[in-house]
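Every protein chain but one is kept in place in this view of the complex.
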Amino acid sequence: MSLNFNTPLFEIIRDKNKCIQCKVCVRQCANEVHWYSSYENIVNSDNNKCVNCHRCVILCPTKAITIRKHRLEFRNNSNWTSNAIKEIQKQADTGGVLLSSMGNPNKLPIYWDKILLNASQVTNPSIDPLREPMETKVMIGRKPDKLKFNKQGDLITDMPPQIELNVPIMFSAMSYGSISKNAHEALARAATKLGICYNTGEGGLNKDFYKYGKNTIVQVASGRFGVYKDYLNAGVGIEIKIGQGAKPGIGGHLPGKKVGADVSVTRMIPIGSDAISPAPHHDIYSIEDLRQLIFALKETTNYSKPIFVKIAAVHNAAAIASGIVRAGADVVVVDGFRGGTGAAPTRVRDNVGIPIEFALASIDQRLREEGIRNSASLVISGSIRNSSDIVKAIALGADAVYIGSAALIAMGCHMCRSCSTGKCNWGIATQQYDLVKRLNPDIMYKRLVNLISAWNHEIQEMLGGMGINAVDSLRGNKLMLRGIDLNETELRILGIKYVGE
Amino acid sequence: MKYLIIGNSAAGVNAIEAIRRLDQQNNITVISEENYQIYGRPLISYYLSGKIKYKNMFSYKEKDFYTKKKANLLLNTKVNSINTKIKKIYTNDNLSLEYDKLLLATGSLPFIPCIKGLKQHIDNKKDSNVFTFLTFEDSLRLKNKIKKTSKVVVLGAGLIGLKVVEGLSGQVDNITVIDLSDRIMASVLNEIEANMVKSHIEKCGDNVFFKLKTGISEVRNDTLLLSNNTVIDYDILIVSVGVKPNVELAKNAGLKIGKGIIVNNYLQTSNKDVYAAGDCIEYEDLFSNNKKLYALWTNATRQGELAGYNMSGIKMKYSRYFAINAISFFGMNLLSAGITTGKDIHNYIIESSINTFHMISILNNKLVGFVLINCPNKRAGIYTTLINDGIDISTLDYDITTMKNIKFSIYPKKNRTKKMWQGAA
Partner (left out) sequence: MKKIYSFEDKCLGCKLCEVYCKTARSKSKNIIKANKEENIDSAIIVEKTNKDTHFALQCRHCTDAKCIKACISGAIFKDEIGIVRYDKEKCVSCLSCVLVCPFGAVRKSDFNSTVTKCDLCFSTGKPLCVSNCPNDAIKFLDEKEIDDRMEIVK
């Protein structure tokens, strides 16, 4: 069939005066957008193939390349947008489910931006973190109801296992398979250097990375890939993944072509076989079932590691979280509807789930009301973009946050949202050897360390401005927040006052 | 300790450098028959053509080389004899010098064939129109002598003869090259290659003619009687049939002589305090195990250096050598090394056209030789190193017998990384 409705999304503009025909773009584009014509001695490009990942733009030594949104337009229509039309054309062409990568890109409210922070003036002096101590360390895990001390003042309560984080940030679960080994190495090394944790995701743990165990949280998800005793004991915590913000209620699918020898060994599946994570855990149909898995894992690890349970932020997240805590989880992880993914059905990604801000506030409130907030730490994720998002999350009740997309961006991701093609030009979401190489862990782990260190500085500045000298003193301190451009219901659920109040 | 070096070219000067690396104290004396500081001997044909100017003739080492190296240089001095018993040498100026370690780097002399009348014409140095071509002095004299109208005859179509042709082309009326062999550069090239080079020289040279399979029966004042009984005129005759090692001094001193001065693996002669290096020695050929003579600059520099080290107390073995040649005639490059003919040698012609030729020779899974004509951009040194190191080509990542552009990635990963990181030792 020759009829093809595909039109380019982007337009590559090459400055002929600047192009030196060095062909770096030709060699670097895994999508084969650029090609050299020796007859004319010029480099040409095929707009149709471009995903706008900026690899060529960044590597072009003379900065001769610009990529712009393609000028081709449909007749103006606020309802039948060009995106809506193109999606229909695509499905009419393929008959398939639309797939998308990374988080929900749609224009939905970002509540972080509608929350403003407080600062001290006159009465409660602000603190300069450069001159005075400022604690950003947090302990993740169940806290006892009461603390008992002996006469000497030593703690005699048996403390449940805790994970110490120097900064209330962790790298969220991204499996080896969905991202490359080099990306994992960069995350693991950065977490080690920073004194925080990264999460293996549901792909097992490569033997080379067991050495980063003190900074690793291993994940157990519905596919149970790579799960065995050594793996469970390799990290400092275990996360049971029930759901993911980008695709609540949906499982996962790593195509066989990404299952090479190394991934195969790590996941414990045959080379080239599709790795399918079912939508539910087939052994979990109730809170009681979940409790069984939690305690099975605790038994396996001799009650030495906190057990995380991760869910997507959905409508009745607060009640579910309560059940999770009662099932014995030490950490509840909630992933908002903007959370990223390697691949998810577009409709699910863009229409299922709720904003993390609301899920967080309501879960924190519910656990407090039930008197079990101390029984578990609350970690949130789903598009944390900067340090002020983190400060706001902590004031809304979070103990720490997971970052995924932000970490990938630090490693070179340009949010072209083409992860599912497996041809990530930045060496992140790919298993192709020549592309994986492009992510040099020596360089990228330093960039991750830079990012988290910078955010840590900013967190300290904002805390100091509020007259607070420890992250722990901010947690759930909603008086430090005010809403703007929010209605009464939104304010009520978030538990914050309007600006000026 | 007194070091004495006879000869001031490639081997001699590299010996000075090597000695000074290990010994900054003791006396070094260098004696040269010539009147110049070190110069790149192969440059003399470039001087003849004008490509190299007088001042650039001496750029091989900086002017103050000898002072810097604290070496006492005696120019214009001929050593008449050596007394190895009392470790003394005697010069033509009645000078006698003592030594503790002596290096003979006396190089080679032009080979003068037995042709009637030739010897007296050459001996008659000053006004003679018969030349040899080995020293800068020869080049200066020849350059002075030639006129636009000169008819030049070059006896010997070897490397030196042909470089003279290139150097003179355009400056004289015509040049005739005479050689007994059926092809030019017979010791280096086979028939195909020789023809390629020959036609290039005929094409690019100005009135250059070849008379092969021809000899000279008699040298007369202005004419030559050829072996085919024809007589040709000449204004200038250049005798360039080859070189022979300059061993007279060594022989008279009672040192063992074969084809050249005999040395052991440490470049020691039959007398333990006398070393020899460069064109004057014979050494073992990498392939045949036979003693051979190779008058080659590169080998001489290396031997000089090794001799220097051994003289100053560090024992360093010298490896076996093979012929390597980098020659250009009128812009045509000829790079070759090793051997290309012999029992069981397989030749692989990789590229061949009217004026390019790329051939490698394999014996028992090892590269033993190659010829590259007009393929200047090939990385020939990789071939040379394969020959030198005796690498089994089946251990390489590529089949070099079909490889158009030899590259370093022929070596397996571990080897190449190691080699690259270490550099050549």
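A and B are the chain letters, set down in written order, and residue numbers restart from 1 in every chain.
In this text, a residue touches a chain if its C-beta (ideal position, glycine included) is under 8 Å from a C-beta of that chain, and two chains touch if they have at least 3 such contacts.
None of the values given here were measured: they were computed from a predicted structure.
Colleague: Would you list the chains present here that the left-out chain is in contact with?
Modeller: A, B
Colleague: Just checking the interface: what residues of chain A touch the absent partner chain?
Modeller: Against the missing chain, chain A presents residues 17-18, 20-24, 27-28, 58-59, 61-62, 433-434, 437-438, 440, 442-443.
Colleague: On chain B, what residues meet the omitted chain?
Modeller: Touch with the absent chain occurs at residues 14, 40-43, 46, 51-52, 56, 59-61, 297-298, 301-302, 305, 324-328, 331, 333, 335, 337, 376-377, 379-382, 384-385, 397-398, 406-409, 413-414, 416-425.
The definition used in the following text is that only the chains that are shown with their structure count from here on.
Colleague: How many angstrom lie between the centres of chain A and chain B, each centre taken as the mean Cα position?
Modeller: 71
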